[in-house]
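First comes the structure, then the notes that go with it.
Take a look at chain A:
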Amino acid sequence: ERGTDGDLKIIFWQAVSTMNPYLSGGTKEVYGSSMVIEPLARYDETGNLVPMLAAEIPTVENGGVAADLKSITWKLKPDLKWSDGTPVTADDAIFTWKYCTAPDGGCAQAAYYEGVSNVEAVDASTIKVSFAEPKPYPYSAFVGAQSPIIQAAQFKDCLGIKAPECTSANFGPIGTGPFVVKEFKPNDVVTFVANPNYRDPAKPAFASVTLKGGGDAASAARSVLETGEFDYAWNMQVEPEVLAAMMQAGKGKIEVAFGTQVERIDLNPYAVDPSLGDKRSTKEAGPHPALSDPAVRKALSLAIDRDIIDEAGYGDNGKPTCNILPAPDIYVSTAVDWCLKQDLDAANKLLEDAGWKMGPDGIREKDGVKLSFLYQTSTNSVRQGTQALVKDMWAQIGVSVELRNISANVFFGGDPASPDTFQKFYADIQMYTNNFDGTDPEKYMAGWMCDKIPSPANGWQGENIVRYCNPEYDTLVKELGKTGKLEDRAAIAKKLNDMLSNDVAQIPLIHRGQPSAVSATLEGVKMNAWDSELWNVADWSRKK
Partner candidate 1 sequence: MTDVTAAAPAVSSDVQKGGLWRQFKAHPGGVAGLAVFLFIVLAVYAGPLIHTVEPNKIDIRAKNQGPSLAHPFGTDNLGHDMLAQVLAGGQISLAVGITAMLLALFLGTLVGVLSGYIRRIDGLLMRLTDLFLALPLLPLLLVIIMLFRDTLRTVFGPETGIFILIVFVIGITSWMHTARIVRGDVLAVKSQEFILAAKSSGMREHRVILKHILPNVMSSIMVSATLGIASAIITESALSFLGLGFPSDFPTWGRLLYDGANFLQITPSRVLWPGLAISLTVLSVNFIGDAIRDALDPRTLKR
Partner candidate 2 sequence: MTLPNAASKNMGDGPVLSVQGLTTSFRISDDWRPVVRNVSFDIAPRETVAIVGESGSGKSVTSLSIMRLLPKFTSRIEGSIRLGGRELLTLGSEEMRKVRGNEISMIFQEPMTSLNPIFPIGKQIAEAITCHRQVSAAEAKAEVIQLLEKVRIPNAKGRFNDYPHQFSGGMRQRVMIAMALASKPRLLIADEPTTALDVTIQGQILDLIKVLQEEEGMSVLFITHDMGVVAEVSDRTIVMFRGDAVETGPTDDIFHRGRHPYTRALLSAVPRLGSMAGHGRPMRFPIIDIASGVMTTPETEVGRAIETRRPPILEVKNLTTRFDIRSGLLGRKSGAVHAVENVSFDLCEGETLSLVGESGCGKSTTGRSITRLVEPTAGSIALDGRDVIRLDRGALRNMRRTIQMVFQDPFASLDPRMKIGDAVMEPFIEHGLGTKAQAREKAADILKRVGLDADMMRRYPHEFSGGQRQRIAIARTLMLDPRVIVADEAVSALDVSIKAQVCNLLLELQQSFNLAYLFISHDMAVVERVSHRVAVMYLGEIVEIGPRQAVFENPQHPYTKKLMAAVPIPDPARRSVKRAISTDEIKSPIRPVGYEPPRRQYREISAGHLVQV
């Protein structure tokens, strides 16, 4: 029965700053808005597409996707209504496309409309999306929480440069989802009420939702697990034993969804000596005196005991991995497993054989080059714990590291003037997490291509942070772009993954899950790593 279960209280310790995911691509905004505005289709907890506003998922088989892979045609569910009671039409989708691709609009989700050459209305409820090039994987525009459909009527004056000025629309978009924004306090709290025009008259069970923000992960967890003030808390990056202790109160538990996040260590193949100045960490600087040696790279990976790192920092929220591409299942390679078990002897031997001799201070060296590195990461207690553990492990193979942590907003900020960004990589070693949206890894895997190496020439932009460059790899990626069949794509992707792992382009550490705290009184939560965690909030209800 709609609206019988009272208030649902959700806490996002990073607060929601706007309800328009096109203006702020942050995960929290995307999740928050996913309760209000919906895409045509989204991924379920297993990573499969489920229709939302669309009647069904178009495929080549059912004719929804053109045989030349250059267009896809969506059919809307019948009688769809916006929360203000007006009907949803194909024009809204067209408008959404225009909205996000308008110049000067600064649309954060423009990538989802990349390659879309046209969106047109075949009829009032049929949308045809055409692509400039054949798209083997056409489910990007209007799919997933990042590219929902917004109401043309509401946003019609907000195109392009005007987009940020439509504050009331951005804070309270009219949607088709189970809830409607009642009051929005940016970076603080959002209150929702059930959408009276929601397509399923029995849903949502909750009459209202309070989405509170602010604070830190541990206290958010506490408010669900220990004090029971809240029902759901997102992104519980807290030491596992702390969560375990909180769970003893019996008010809730931690649910984890595994997506594509991998905590990894980057080893810089280029020299980073400060005396090199601006050339640091670029090809011009020349190879790194130690880290360009494959033996060193491999030894570093071998020396890490991923189980300990997992246990100390992640618990149930992480799994040791040797793969850069950890999910979805069909893409997961099982070929690389040499790094899963710590092998100090093998690592020592590798180094010994490569000529890195143990010095009197317990640090290996060769030709006057010491295995002594600067190891940076963003500030975060779990990462600092991992740093400490890794430092300890590497000390056992005669490698010493100096630790450094950098404020996340600097590290990930990409300010070309700052020496501390992860793109610049003015350190020997760095650690962070990366992942990809959705379920298709093509774009992600393309990030290791030679031309994606950040450098002053491209303003330090580029996804190839590890500065991996292998022509063979590049060719394979291009092949993936042309392959349409899922099995084949998977095979190529696995191969790419194995190449990266075996070349130790990067040291994958942990396949990280997304832990959330869920109250014991809440029913229907299905953790989803492929879409918004609140994707099925319409189905949530209070346990009777």
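Picked so that all candidates are chains of the complex that A comes from, given by their letters.
Following the convention adopted for this analysis, a residue touches a chain if its C-beta (ideal position, glycine included) is under 8 Å from a C-beta of that chain, and two chains touch if they have at least 3 such contacts; residues count from 1.
Every value quoted in this text rests on a predicted model; they were computed, and no experiment measured them.
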item: Touching candidate - 1 or 2 - for chain A as found in this complex; value: 1
item: Contact set on chain A toward candidate 1 in their complex; value: 218, 238-239, 241-242, 245, 274, 308, 311-312, 378-379, 381, 384-385, 387-389, 391-392, 402-408, 410-411, 418-420
